[in-house]
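All protein chains of the complex are present and in place, except for one that has been dropped.
For clarity, chains are labelled A and B in written order, and residue numbers in each chain start from 1.
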Amino acid sequence: MDFSEQFLQQLINGLSLGSIYALIALGYTMIYGIIKLINFAHGDVYMVGAYIGFFAITQGGLGIFPALVVSMLVTGILGIVIERLAYKPLRHAPRISLLITAIGVSFFLEYTSMYFVSPTPRTFPTLMGDVSIHVGDLIINGQQLLILGITMVLMVILTYIVHRTKIGKAMRAASFDTETAQLMGVDADRVISITFCIGSALAAVAGVLVGVYYNSIDPLMGIMPGLKAFVAAVLGGIGILPGAVVGGLILGVIEALVAGFISSTFRDAAAFAILILVLLFRPAGIFGKNTSEKV
Amino acid sequence: MFNKKLKRVAALLSGTLLLGTLLAGCGGEEAKSDEIRIGANFEMTGNVANYGNASLEGLKLALKEANEAGGVNGKTLKLIQVDNKSEASESVNAATKLISEDMVKAIIGPAVTANVIAESQVATDNKVPVLAPDATSPAVTVGEDGKVKDFIFRSCFIDPQQGDVMAKFAADNLKAKTAVVYVDNSSDYSKSLGQVFKEKFTAAGGQVVMEEAFLQKDQDFKATLTKIKTANADVIFVPAYYEEVGKIVKQARELGVTSPILGTDGWDDVKVADIAGAEALNNTFFSTHYSDKDESVKGFIDAYQKEYGHAPNVFAALGYDAGRLIVDALKRAGTDDPEKIRDALATTKDLQVGTGTITMDKNHNPIKQAVILENKGGDRVMVAKIMPEAE
Partner (left out) sequence: MFLALGLIVFALLQGLMAAKIIGSFWQLNITIIGINIILAASLNLINGYTGQFSLGHAGFMAVGAYVSVVLTTNFQVPFVPALLVGGVMAGLLGFLIGLPTLRLKGDYLAIATLGLGEIIRIVIMNIPYVGGAAGFKGIPHHTTFAWVFGFMLLTLFFIKNFVNSTHGRACIAIRENEIAAEAMGINTTKYKVMAFTIGAGFAGIAGGLFAHMFYIISPASFTFMQSFNYLIMVVLGGLGSLTGAIAGAFFVTFISAALASVPEFRMIIFALLLILLMFYRPQGLFGYVEITHLGPWREFFLRKERAKR
């Protein structure tokens, strides 16, 4: 394998890793867009989604797609419940209290799950045969393509929802200015709930797919991907759906290249360094418009 | 307004103080005369909780068996568990609590090397023996100054032993000329095994052509594995824990890496096969403490299976061994005086434990057999059994 082939293979690795970040980042960016909260619990919702998918498959005997739907439903409801119980009462509280609450919810999800499912990792049963496509020396895994494909399809569907439907319009209005939107007759509470529901359901998709792809899930699996997904969302421009996907893919590729050509122990540092550089030089992200602050 | 606030604050403070006295009260109670208190300082939460909890399960089983067989010296054993949250500083905290509040006679644990090293000073100062079930770094029992730590023991291999075994196996049995060493940079265990392997493999005429590292809880290894693939080495040595190993083997095979992958006792868990799949796991070898086909360990495996409903992994087995070791030491000491227990631990000889026989050497390391298992078609086949030389 020569250098250019190795580089291409690393690109493929990076895109497949990035598509997972992208999937989580989609939900993250929607939620941040509407209530401006770094929802630290989002990574843990993704973990819960993975476990629900796992139990639907092993205990419920479902196939992968029905399990995905079950997981999306349950996790979507979980998202609504979290928002209603933990975030809604604090909507007018200082931002920092909301953030601490998010950290609290995150701990709560992690350790309640740990209590019920034990800290031992679980392994998904094999659902899909290994299909790999060989192009010369390059190897593309079927599951990688599936994840990338699902991410793209979801991005298109979401963009459609946000820009073409009534609820999407309401979301954009509430995100722009919640109070004015309410005055215009938008039921902001409902819109926020729906956003959490969709965002969490997306996290569930990511959780189940990661379970299938990496074949191992554990109660603390959401911490790092959650953080990385936020980085991806910021990278692409927070609140912008295609931005989240592109940000996720770029992050994945950078990580793969750093791991492949420098050292994998610097991978996370590289991700954070990129984040800081983007924040400093293009705070609105790749796709965002720079707006000047109004007094 | 201010008075109201003050009342609230005062109520809160007195509440916490009350809670504190209550808790301090129940912690400090004197041990009953008919029980021997043993402390368990393990990683019950935090990022290596799965290892700590497995060892604890094994330990509990050993003590339960001892109690069912009539206890020790006419007393029952009482295990007091404290969580060290997988952190070195909390491990000191936990050990201090066990020693000063619960008045334990000996401490078992923690699982991870760094956490054992952290607690060893507290234990030494208070003259309470520590038995580490899983910590494999030589630095656990021998201090920086080269002196053996009086009160610290272990019941597992040390890294040089295993690294040596696998390096020789690669060079002699697999006729490997080149190797890649791929270690978990966040673990002492993995790093020092990688180091030993490199030395011994080079000494045996081989060459380590690439050294790579990953971190605990990494999920995606493909980038580094792509790089490793370009090295085209005869063997890949991955001394790491099962969770990452399963993923590494799976992803390596997906990328078309076909060379044999070697590992150590951190591999000894059915999860490796679950994660990687039997197909991918073919042509991999690892050293561990026993083969589950061995008649002498059947008793332990069956008892464990019956107690917890799943097969023991290596951490559980080592936790069980530690339990057997401490029970034996208590019996031979004939008393629950910690210093006598220490002396008895130091003179352990040919003790039959769950995974073989143990003799304690002068560095407080057990001399015990190692086996090399091959994963083959979903089964494990023993390919070598090595009895180490006593130092």
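Going forward, contacts are C-beta pairs under 8 Å (C-beta built on N, C-alpha and C of every residue); 3 or more make two chains touch, one makes a residue touch a chain.
The shown structure was predicted, so the numbers you read here are calculated from the model rather than taken from an experiment.
Across B:E68, B:E144 or B:E295, the single residue that touches the chain missing here is B:E144. When you scan A:L17, A:V70 or A:V105 for touch with the missing chain, the hit is A:V105. Between the chain not shown and the residues B:R37, B:R154, B:K191 or B:K271, the one that touches is B:K191. The missing chain lies against chain B, touching residues 2-3, 5-6, 9, 12, 16, 19-20, 23-24, 27-28, 44-45, 47, 81-83, 85-89, 92-94, 96-97, 99-101, 113-114, 117-118, 120-121, 139, 143-144, 185-188, 191, 215. Residue-level contact of chain A with the missing chain is found at 36, 38, 86, 89-90, 93-101, 103-108, 110-112, 114-115, 227, 230-231, 234, 263, 265-266, 268-269, 272-273, 275-276, 279-280, 283, 295.
The rule we apply is simple: only the chains that are shown with their structure count from here on.
Our note on geometry: chain A versus chain B, Cα centroid distance of 35 Å, whole angstroms.
Across the complex, chain B is touched by residues 1, 6, 9-10, 13-14, 16-17, 111, 114, 118-121, 123, 126, 130, 132, 139, 141, 210, 214-216, 218, 220-221, 224-225, 255-261, 263-265, 267-268 of chain A.
In the complex of the two chains, the chain B residues touching chain A come out as 45, 47, 49-50, 53-54, 185, 212-215, 217-224, 226-227, 229-230, 243, 246-247, 250, 254-256, 271, 274-277.
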